[in-house]
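One structure coming up, written as structure tokens, with questions to follow.
For this view, one protein chain was removed and the others were kept in their places.
Then we have chain A:
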Amino acid sequence: MTNHEFEQQLQRQIDALPRQQQPKRDLWRGIEHALAESPQQTKAAASPLRWLATAASVCLIAVLGWFGSNHYIEQRAQQLALAQSQQFIAAMSDNHQLQKDSLLVALKGKPAFTDNWQQQLDELEDAANAIKEALEHDPRNPTLLKMLQSVYQQQLQLIERVHAPKLIHI
């Protein structure tokens, strides 16, 4: 196949690709839940805030330049890394909450295999909170992060498992 033939064939196949594809899962429910907790920026409110943020950034850069010491910059870099880890934990928790709520909404009213699954779920929630508390003091600890991820997964598995046996017969 020559380059010219290849480019022509490739373009034909690109043109034939579908521009739309519907997801198999209903994504709106999760979005709707998140919107309830997401404040929306308004045009009036967004503008002054952006100016304030820009002004604050300029001041920070000026202060950093004025100090210019390696120690200060190093300290600042550590603070930023810490903030990034905290943001990551928050994002992971938000994402988990979204998945959990979607699952609970989808299974609402469906019969559960055990009666005390809510209690088990609460216990796992307590465990997750304890790990998050520990992460507040050490947000970059990989073992704690793994534990939190594992507890979140256990919660989702519990919800699915207690509803699964009955769902099979439906």
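Going forward, a contact is a pair of C-beta atoms (placed from the backbone, for glycine too) under 8 Å apart; a residue touches a chain by one contact, two chains touch by 3 or more; residues count from 1.
Simple rule for what comes next: contacts and distances are computed from a predicted model.
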Among "Putative spermidine/putrescine transport system permease protein", "Alpha/beta hydrolase", "RNA polymerase sigma factor" or "Ferredoxin", go ahead and choose the protein name stored in UniProt for the chain not displayed.
"RNA polymerase sigma factor"
Contacts of chain A with the absent chain, listed as residue ranges:
1, 3, 6, 9-10, 13-14, 16-25, 27-28, 30-32, 34-35, 38-43, 46, 88, 91-92, 95, 98, 142, 145-146, 149
